[in-house]
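For this view, one protein chain was removed and the others were kept in their places.
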Amino acid sequence: MATSGPANPDHAGRAQRGSMRRDRRRALIWSYVFLAIFVVFFLTPPIYMFITSLKTSAEISAGSAPWWVSDPTLKNYVELLTSPIYLTFFRNSVVVALLVVLVTMVVSILAAFSLSRMKFWGSATLATGVFLTYLIPDTLLFIPLFKIFAYLHDLTGIEFINHWWILVLLYPTLTIPFCTWIMIGYFSSIPKELDEAALIDGAGYFQLLTKIFIPVALPGIIAATIFAFTVSWAQFLYPLAFTTSTDQLVLPVGIVTTLIKGDVFNWGQIMTGALLGAAPPLIIYAFLMDYYIAGLTAGATKG
Amino acid sequence: MTTSKFDRRRFLAASAAAVVAPYVRTARAAGSLAVGFWDHWVPGANDALAKLCNEWAAKEKVDLKIDFITSQGNKLLLTITSEAQAKSGHDILSMGIWYAAGQAANLEPVDDVVQALIAQYGAPPAAVEYLGKQNGHWIAVPATAGSQMKGPCARIDFFKQYAGLDPTKMYPAGAPPDKALSDKWTWDTFLVAAEKCHKAGFPFGIGMGQTPDSVDSVGAIFAAHGAHLVDAQGNITVNADATRQALEYCKKLVQFLPPDVFAWDDASNNKWLISGKGALIMNPPSAWAVAKRDNPKVAEQLWTFPAPKGPKGRFQPSIPFYWGIWKFSKNKAAAKSLLNYLSQRSAVEQLVQASGGYDIPGFAGLRDFKIWAEVGPPKGTLYHYPPSGDQIVHVSGAPAPTSIATQMYTQATLTKMIAKFTQGGESMDKVIAWAGSELEGFMRV
Partner (left out) sequence: MRKFLRRKSTIAFAMALPLVVVITSLVIYPALYSIYLATLNKSMERFVGLGNFSFLFKRETFWMVVKQSVIFAVSAVLFKALIGLFVAHCVHNVPAKGQRKWRGMLLVPWVLPPAMSTLAWLWLFDPSYSAFNWLFERVGISPVPWLGDPYWARFAVILVNVWVGAPFFMIMYLAALKSVPEQLYEAAAIDGANWWQKLWYVTLPMMRNIIAITALFSLIVTFANFDIVRVLTSGGPVDQTHVFATYAFNLGIQSNDIPLGACVSLFMFPILGIAAIFILRDIARRGTEA
């Protein structure tokens, strides 16, 4: 809320400023109150996950005090961190995410450089059009992609479906458009004089890219990298549809499909698994929060 | 869930095989096999199956890969359909209920294996043959692991105190059922007992959701009243008096159930019973097995016995499981050999033992194991679990043709009808009309 209270023209200036200060303070207190309420709302589920992860199966089944741990144990964490299955999930997630980030950044940076600086036939449409690919959601594509990969398997004999590398092919479709868009924004804001100076000095386009653009737009690159990593890590639909064997699963699907099963009071382990699965993006966010936010808001401020 | 114990054993088996390998290198090239088994709900049952498979693999020098796939969230079904679409994946998959019949066109006929087993151990029940034999051929081998009955599992103390019934007298341990008492165990007495337990604060927990536990229970109720949605020829017979009777019955029953049964999944009724909140659920012994570990006081009071009798008979909800070999498998000979190995008496006995009596072998001659009489506490709790006497083993949706029945099952038409009639407040005619249009949709080719 912006400063509240009408300015009363009858009072002298000092009284006016005084009332504004009072109103400002009132607005501030209310802001804190509401912020606290929303923080409680936003943070309750992760905190509850943490509380549950410290409970034994017996304590959960008793159901006596869900919001407090009376008998804390690290057993769930130990079991998961030493379980080969869970570690496989984790490893698969890491490998897929890193490869996808690599592919995404290479493709996006090249494309963004080309679209923001060099003109060729169709470049303007491509620059705006790349964002329109988000109009075609993954929930539309997974079915035809399924058939396409089955066909490719017939054709080439390489097994795509039910192997983690299919995800490395699919995830970039989700990350490249946005990352390209971010990079175009950052690259466009680099003054053209820098280009010209470098070109006069005899630099080729490749050197222009690596020696000038990348260092100057580094915040944007970091932001885009974080975005690509987070999206890859959290993906659920593609892995659910395309991978079924336990050793090919990535974390989100692995936890939801293998930990939730007949052993009905495994919620301690499920919450632990979910928390550990959410940890990498959370840690990256904690350390690189400013870059994270900068990436998201790139659209807001650079239009 | 495969625990680290399983992996250690598998590692040992694999390394043992590796030691033998140098001497038989050419024979080892005789193949690799990938199998996907149903992830068993009873803790420890997977290990037994894996052990047997690895024994076989070591003997036959086959490179074996085992996956355990859960049925929660329809994962097993998803795996089956995606492998059928992709024409690649495992060689053998566990397929429960209608899933094998639904994939008949993609499965390798196994008449040779099954006929040999029938000759050894006798024929399986009609329901098992109905699902496993399509167009005159056995398209999958009746499996032990996973085949289950879903009859009532009730709290003896609550039944005695509130419902005035004693399951241990109706179906005593180590003896045949008491004729007089079991004849009175009908769906009507069931309803009365449900009401009494509901009033006492410990309602029955019969799921009305879209997962198999719910669909199976309701399937038995409908069959017991003679209500079939589709007949054996594929005609839609939902608009019949029997259906209306069954719907009315379910409406009365639902009043005595917890309000959120419409969202229950396969684990919800287990949780309901184990937490001590419920007096009865329709479930195989997995709930009792987990209660033994997590809430022994409840487990001591549990008794498993047959379903009630209806006007048309005592229909026992069941899920037969099968092991199917894909037509695209590259090592069918090895696959058939493995399935034969797993169906031999000694193997079956180990599986049933490890599952704590949960698994019901498909072939009649293999149902004489002592385990059901021995497990406890309370002793004899599973004595009446394997089907016998006047029970008709039933699969929800029968006798409809399999392509329609599979969809009725996965889309949970029966429970949705009940939900619409009760929670949804729709009129009987509207519900039947809706069911009719759904069924027409299932006829789609």
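So that you can tell them apart, the chains are marked A and B in the order they are listed, and the count of residues begins at 1 in each.
Operating definition for what follows: a residue touches a chain if its C-beta (ideal position, glycine included) is under 8 Å from a C-beta of that chain, and two chains touch if they have at least 3 such contacts.
Everything quoted here is computed from the prediction, not taken from an experiment.
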Subject >> Residue in contact with the excluded chain [from B:K184, B:R345 or B:K420] >> reply: B:K420
Original post:
Touching the missing chain, which residues of chain A?
Top reply: 1-7, 9, 27-28, 30-32, 34-35, 38-39, 41-43, 45-46, 48-49, 52, 60, 63, 66-67, 106-108, 110-111, 113-115, 117-121, 123, 126, 130, 132-148, 169-170, 172-173, 176-177, 180, 205, 230, 233-234, 236-237, 240-241, 251-253, 255-256, 267, 270-271, 274-275, 277-278, 281-282, 285-286, 289, 292-293, 296-297, 299-301, 303
Subject >> Interface residues of chain B (partner: the chain not displayed) >> reply: 73-74, 77-78, 81-82, 84-85, 102, 209-210, 258-264, 268, 271-272, 275, 277, 407, 410-411, 416, 419-420, 423-424, 434, 437-438, 441, 444-445
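The rule is short, and it goes like this: only the chains that are shown with their structure count from here on.
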**OP:** Give, as an integer number of Å, the spacing between the C-alpha centres of chain B and chain A.
**Re:** 41
**OP:** Spell out the residues on chain A that touch chain B in their complex, using ranges where they run on.
**Re:** 57-58, 61, 63, 82-85, 146-147, 149-150, 153-154, 159, 161-162, 240-242, 244-247, 256-266
**OP:** Show which residues of chain B lie in contact with chain A when the two form their complex.
**Re:** 1-4, 7, 36, 39-43, 67-70, 72-73, 75, 78-79, 82-83, 85-90, 267, 270-271, 274-275, 286, 290, 294-295
